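Here the complex is missing a single protein chain, while all its other protein chains stay put.
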Amino acid sequence: MTNFEVPEIDALPEDIQERIEKETEDAGFTPNVFRAMAYKPSHFWSFFDYHDALVEDSALEREEIEMIVVTVSGANDCLYCVVAHGALCRVYAEDPQLADQLATNHRAADLGPNHRAMLDFAVKLTNSPGSVTREDLLVLRNNGFSEEAIWDIASVVAFYNLSNRLAIVADMRPNEEFYSIGRE
Amino acid sequence: MTNFEVPEIDALPEDIQERIEKETEDAGFTPNVFRAMAYKPSHFWSFFDYHDALVEDSALEREEIEMIVVTVSGANDCLYCVVAHGALCRVYAEDPQLADQLATNHRAADLGPNHRAMLDFAVKLTNSPGSVTREDLLVLRNNGFSEEAIWDIASVVAFYNLSNRLAIVADMRPNEEFYSIGRE
Amino acid sequence: MTNFEVPEIDALPEDIQERIEKETEDAGFTPNVFRAMAYKPSHFWSFFDYHDALVEDSALEREEIEMIVVTVSGANDCLYCVVAHGALCRVYAEDPQLADQLATNHRAADLGPNHRAMLDFAVKLTNSPGSVTREDLLVLRNNGFSEEAIWDIASVVAFYNLSNRLAIVADMRPNEEFYSIGRE
Amino acid sequence: MTNFEVPEIDALPEDIQERIEKETEDAGFTPNVFRAMAYKPSHFWSFFDYHDALVEDSALEREEIEMIVVTVSGANDCLYCVVAHGALCRVYAEDPQLADQLATNHRAADLGPNHRAMLDFAVKLTNSPGSVTREDLLVLRNNGFSEEAIWDIASVVAFYNLSNRLAIVADMRPNEEFYSIGRE
Amino acid sequence: MTNFEVPEIDALPEDIQERIEKETEDAGFTPNVFRAMAYKPSHFWSFFDYHDALVEDSALEREEIEMIVVTVSGANDCLYCVVAHGALCRVYAEDPQLADQLATNHRAADLGPNHRAMLDFAVKLTNSPGSVTREDLLVLRNNGFSEEAIWDIASVVAFYNLSNRLAIVADMRPNEEFYSIGRE
Partner (left out) sequence: MTNFEVPEIDALPEDIQERIEKETEDAGFTPNVFRAMAYKPSHFWSFFDYHDALVEDSALEREEIEMIVVTVSGANDCLYCVVAHGALCRVYAEDPQLADQLATNHRAADLGPNHRAMLDFAVKLTNSPGSVTREDLLVLRNNGFSEEAIWDIASVVAFYNLSNRLAIVADMRPNEEFYSIGRE
């Protein structure tokens, strides 16, 4: 499941066991990222606390967050995140096709102009961060995003530029279930 | 100092005020990243908790961590991180020239073969994450890095791929002090 | 469905109508590429005759052909071909996950060394044709591919470098059905 | 002449022999692409039928077609197509310098604004197909190209993205004659 | 100090010895580039005569020349030129921070719009010379640069694209002194 050896679940610290149980109940299976990140408990909590802050304290809709995640993960060629968040994107956007469109080419997706601007920004910040300037933030403002929403877009892009790299190095494998969730 | 408006320090949550005070005492000035990240308190703690875990629970020497940070930040053209962590790199490596070498071109730095391999990996994972494979991890193993050290290298690379993007979007400015610390 | 206006099916030349009927019977729906290519009947037949030659007179298994198509189309960010041939790949390889793996990153797919070499070659020939040399063909020979099989691999890569560009310019939309075929 | 072994001409299928004879009469020598493509007769006809459709049923002038071919082949670093179609470009455009200009850098060629737009599009569709959008087609419309002409431009670009890759893999060598035709 | 063996100073031609003495007096140490270029005396003079012409006969301020040099050398990852001309940039611009900003990312430096345009041009001409057109010169004109100043900007960019490549191949090492000059 990963390039790094993870102990059995019942050998993990209790607070990690509890989080994994909760996720397993919610999803009906244990998403592999929770097992993989348990390789190093201190990093486990840093990773998921950041993730939780991004989805719980946000000026963005959850469906927008997942749209960004799938687009960034497609740009970075990260299998785990494309497939796992592809499932979340289908569920939150209630759209069985959007995730495949975004993972392949957000320019070919059926998007309004503000979401197109949001994802153009996500791809630019992913592919050539050094070329991003204040002008790019202005384009987002002109597409109706608040200052806080821009911060949140940038934070989600940034976090999945972290997450994609960890998932690739660990060679995390998407659970079978993620491939089909939300396609009906 | 940044593209996002941050409240005055005494209007910030108390725990953030305390952390900022502590950093200010340690450094003799308030590194701008602490003010900038206070834009959104929930993200402040996610960011610094992850940072703290990476430096406190690591199979790497602190000087190795800072070498990776400067190299990655140079590859991503991030001014704040090159200058601020350039100072830390000079201090921890006790070398006034190493940071400028790594920020410009790690291939031109005075490195042994294992640190050269470590930074080749850091640049590859930064510039083309999708091309990283198990063979790249083997090169690190053959250069003497343990499984845990490889995880830690990947985690530092990943975190500064997050951090560089936030600093660029926020247009964080390095404090004047960072430019000269550790150069004597 | 496309950026170019296509006449109603019953206004198309009879031989094209017949082909479209046959495809519709086979698939249970009319794949949009057949409508889109009817924009110019002379090109319609050139396109599909070439396609037919590639799948009917080949040293490759059909499943190998579809693996190449999905990988090339992923590298070229072509939505129509990723989704439509993703369905064919799932059906011919009898594997519900392979297409998503290849479209995202063939290095993360579950492949034996010969298929890995085949797709490494496909990506190199797609992304930087001018850097391909006789040495690359030797790698394929050393992975067990015959001279004819190498010609066929190159021809499939070449044809989908044509096909991807036409589909993108026409903005061909994948039929809804393709997204879910072969996922069970 | 090529990386793939081609039978003697009189061992080839009769229809292929006839086509080769006709080409030889027209040119005064046998262009190597006809021998090379005879490696696999079914592909021979697919390839040349598509080629013939593109030049015989087109809203473009033949000289415009050859301008696109040389520009695309230069971008893809394909020796056979740059040299062979360079000759055709000199002949059809009645300009001994245009082909070398386009093969090196179409921006340095002596072009009117509509041909400049046509070739900007050709290079973009060649180098980064996934970034082409409807806006790019609008630029062509605003430069006077009809819907059909845009389809034909895209089709020529697409076909030579196929052709360049086959010629490179086969290592097709341009006939000596092509280097000097049309230079006087 | 370099990949090429240089004779002792007193074995060098007299005119080169004199130039080296003069430079040593001016700087208080012998900048390594003078020793390194003495590998081949005919090239030594070609190199420094060109350099001298660029700084002595120029429509640009010396501080602008050094800003261009540092920016180009940062784009080309050339350690010697970033560090040695970083020192000159700090001295001539009387700014202890500008060089580190330009070497990392000129977009993050504190610049007026004309210097920003000058350095945007320098980076474009360095990274993708073939895409530079007359329109790029017009942008400089509209930012107040004279025809001669534009020639001079281009010449400095061009010369350091030479210089960076020689310094990298020779593996020239910046003198220790350069790292700290002008930082106070």
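Chains here go by letter, A, B, C, D and E, matching the order in which they are written, and residues are numbered from 1 within each.
As a convention for this text, a contact is a pair of C-beta atoms (placed from the backbone, for glycine too) under 8 Å apart; a residue touches a chain by one contact, two chains touch by 3 or more.
Because the structure is a prediction, the values reported are computed rather than measured.
Within the full complex, the chain left out of the display contacts the shown chains B, C, D, E. Screening E:F47, E:F145 or E:Y179 against the full complex identifies E:F47 as the residue touching the chain left out. The chain that is not drawn here is touched, among residues E:V33, E:L60 or E:C78, by E:C78. By the touch rule set out above, chain E reaches the unshown chain at residues 3-5, 39-40, 42-43, 45-47, 49-50, 53-54, 56-57, 76-78, 125, 129-130, 132, 134, 137, 147-148, 150-151, 154-155, 157-159, 161-166, 168-171. For chain B, the residues in touch with the chain missing from this view are 105, 107. Mapped onto chain C, contacts with the missing chain fall at residues 130-131, 133.
Definition applied: only the chains that are shown with their structure count from here on.
Note on connectivity: the fewest steps through touching chains from chain B to chain D is 2.
Looking at the partners of chain B and chain E together, the chains they share are A. Looking at chain A and chain E, the chains that touch each of them are B, D. The mean-CA centres of chain B and chain C are about 43 angstrom from one another, to the nearest whole unit. Once the centre of each chain is set as its mean CA position, chain A and chain B turn out to be 22 Å apart. Across the assembly, chain D contributes residues 130 that each touch 2 or more other chains.
Taken pairwise by the contact criterion, the protein chains fit none of the simple patterns, being neither a path, a ring, a star nor fully connected.
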